[in-house]
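Only one protein chain is missing; all other protein chains are in place.
Going in written order, the chains are labelled A, B and C, and every chain counts its residues from 1.
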Amino acid sequence: MAAVLQAQVQEQAFDPAALHRSLKVADCGAVVEFTGYVRGGEGSAAVTTLELEHYPGMTERSLQLILEDAAARWPLLAATVVHRVGRLAPGEPIVWVGVGAAHRGEAFAACDFIMDFLKTRAPFWKKEHGPAGSAWVEARSSDDERAARWQPPQGSSR
Amino acid sequence: MAAVLQAQVQEQAFDPAALHRSLKVADCGAVVEFTGYVRGGEGSAAVTTLELEHYPGMTERSLQLILEDAAARWPLLAATVVHRVGRLAPGEPIVWVGVGAAHRGEAFAACDFIMDFLKTRAPFWKKEHGPAGSAWVEARSSDDERAARWQPPQGSSR
Amino acid sequence: MLRLLFFARVREQLGCDRLEVPWSADAATVEKLLSHLQQRGPQWQAALGQPNLLIAVNQCVAEPADLLREGDEVAFFPPVTGG
Partner (left out) sequence: MLRLLFFARVREQLGCDRLEVPWSADAATVEKLLSHLQQRGPQWQAALGQPNLLIAVNQCVAEPADLLREGDEVAFFPPVTGG
């Protein structure tokens, strides 16, 4: 059975309870969810607004490809990713990834994998605004290192 | 800052949205949640009721110790585990584990760790009832193998 | 007195969920108590003779050589299967 995959990019807030319910397909035994929030920082790094720019079209496409990669690596029942764009305040949710599977091993691995590739492949860019001014967030090498943990699936030449 | 740790054992259903909110302390950037559901099985393995027995007192204590172990290994802001006991139907949630942290790496690792030790250390026992009769669920060696992935924390002699 | 508790399959096999026995100097370790209990009859031999049996003393998993003291709570159960 093909996994139910959903990728959404939107300005408005999302409803984790409804997203969770949509993952509970078939004889689902395990759901793993990740929610990422805007952090407020402190002192000279304080953030009052986080601005999220993206590349409409490529964003949705890259999220869908990441979900398809995950579903090809693990026997998933369902996987959803929702990413917000526009202006967000500290404490607001930015991103939600949920995975439903028969067993927890694949649900944990796939959720972690989807976040790693979202962070390093999906065309989103963050700009922080605060009392000390505005600055684009720099890409972190730790994100590249996390993404590099995932070897290509067996039998794949990618 | 000490992590906010909560362990609950109860017959009634739980409210994931309220549990999630209780994890969002301080400047939380990442929440990872696991929800385990009763699976219905098929054919001769069909399950109509899952019965969960536990060891009152030791159960709460062992869950609390698992949370403390996780908080000693990773810089967590909050971690909660809720496990149900009594009689449950297929599709009902059995267990919920949520972890809040500044960054996603530690939230994913700690949530996965807590589930592995809950599965192998906390005194719960499942009995399946179905058209083919009733049977205690056997412990799975795959759960022991998952728990063995976690080495003692550096500097610990345990 | 020792307060003995039996759970899950062990409880069902014994038809017993709790039992009080006097503490005695010749059954003052986990393994000695266990062999005393196994002598209560074939059901006890079967239920408590399983190689994967777990024993907790005062709610902590115990080793065979651990000492027992007056008033201890000793629980016998199969491998756990929660989650």
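Brief remarks on what is shown
The rule is short, and it goes like this: contacts are C-beta pairs under 8 Å (C-beta built on N, C-alpha and C of every residue); 3 or more make two chains touch, one makes a residue touch a chain.
Note that the coordinates shown come from a computational prediction; the quantities given were computed from them, not determined experimentally.
The missing chain, though absent from the view, touches A when the full complex is examined. Looking at A:Val47, A:Leu76, A:Val99 or A:Met115, the residue that reaches the missing chain in the full complex is A:Met115. The chain omitted from view is touched by exactly one of A:His20, A:Arg39, A:His83 or A:Arg104, namely A:His83. Touch with the hidden chain on the side of chain A covers residues 36, 52-55, 57-58, 61-62, 83, 94-95, 115, 118-127, 136-139, 143.
Here, only the chains that are shown with their structure count from here on.
The fewest steps needed to get from chain A to chain C, moving only between touching chains, is 2.
Taking the mean Cα position of each chain as its centre, A sits at the greatest distance from chain C. Chain B and chain C have Cα centroids lying 26 Å from one another. Averaged C-alpha coordinates put the centre of chain A at 23 Å from the centre of chain B. Each of the following residues of chain A touches two or more other chains: 104.
Residue numbers of chain C whose C-beta contacts span two or more other chains: 83.
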